[in-house]
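The block underneath contains the structure these notes are about, expressed in structure tokens.
What you see is the complex with one protein chain gone and the rest in place.
The block that comes next holds chain A.
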Amino acid sequence: MPGRPRREVTVDRSLCRRCQDNEPTITIRTEPLCATCFAKYVSTKAVKRMESFRVRHAEAGSERILLLPLSLGACSTTLIHVLSQHLAGQSERTGRTGFKLHILHVDGTEPAQSSSSLNKVRECYPQHSYSSLPLADALSLEGIHELLNLTESQENTAEALSIAVANLNSATSRDDILQLLQRKLVVDFAKRHNCEAILWGDSTTKLAERTLAETAKGRGFNLPWTVSDGESPHGIPFYFPMRDLLSKEIVAFTTMTEPPLADLVVQREQKRMVSTKNTTIDELMKQYFESVEQEYPGIVANVVKTTSTGKEQTLLWLYSSLTTNSRMRETGLRLGRDLLKTLLYSRCALSATHLHAIVYRAYSEGAEEDQACWHWEERELQQS
């Protein structure tokens, strides 16, 4: 309030900025924090994003199950750790929890030690249920055979998958299709197991990387739906509880817990950029934000904040363009045929929101798969 002088608090810069009791161990943005306050910081940031899953929202008798895909990287492992503590706190205070976690690990491209690592996580946090699926299972999902040009008779083995992926003409496309398959597999699993939502471990940095990578892949239209919490185009809500934490903060956190989480994390080899030709767009963005994150963390967060808004606008725009733009109609027809049929035949029976969601799915699934395998034709690119 103007006019009223605030009492000056003298801050000892040599001690933790928050508690002023301990020696600081890490500097977060501009604040030196001690290990305890830093742990509080990490957990508050993540838990704040879980507000819609509080105990008071949980109906007695019916447990809400949330799926947590675990890549065994620093982010998703930290998310399990933080949420486990959060759930323990809930049951201590109220005798029950707001939700239950189901952990899913997709076994695909990770190094071999991942299965032993997964067992270690299971031992540390035994209160959750665990599943593990090979990535090749994604081949049995609807539409994937057509997408990858596989014949009916081909078996859904890891070998078939690696052959199909190897046929794609660039490292970026290969990376892209693996991500797409993984996401489809996770979504399918979540739906089959009646999960209410999916909790992804992505940090601010990761989301910013994705924002720019998706932009570079020509999917800017999809951004508000890719990086924001809530309804997703995949028919199940997505949440990113770690969205307010930087990758470097999370990595630091994994070394400071007791016992250190870092022991559970599977270290991925950092591929150094030898030649740009064989890097992927995602790797390029990863390296880019690694450097930006060091000096300008606020800018990383700002990228995500900017693109997280505008879901409504996307739908309105898609709705109007689907009725006017032939290219979109084609894409929609090619890959979202059934969805589009539902739309056309039952237009009057559906509510506006529902209608929009269907239109959106038809288009986004169509366009995304379209691009992952066959890059847009020149003509289409140049003109809309």
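By our rule, contacts are C-beta pairs under 8 Å (C-beta built on N, C-alpha and C of every residue); 3 or more make two chains touch, one makes a residue touch a chain; residues count from 1.
Heads up, the rule we're going with is that contacts and distances are computed from a predicted model.
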- UniProt names the one chain left off this complex as which of "E2 ubiquitin-conjugating enzyme", "Eukaryotic translation initiation factor 3 subunit L", "Exosome complex component RRP41-like" or "Cytoplasmic tRNA 2-thiolation protein 1"? "Cytoplasmic tRNA 2-thiolation protein 1"
- Task: Consider the whole complex, including the chain that is not shown, and state which of A:55, A:266 or A:284 touches that chain.
- Result: A:284
- Query: Any idea which of A:89, A:143 or A:220 touches the chain not displayed?
  - Reply: A:220
- Item | Residues in chain A touching the chain absent from view | 29-30, 170-172, 211-212, 214-221, 223-224, 276-277, 279-281, 284, 288, 292, 295-299, 301-303, 305-307, 310, 313-314, 316-317, 375-376, 378, 381-384
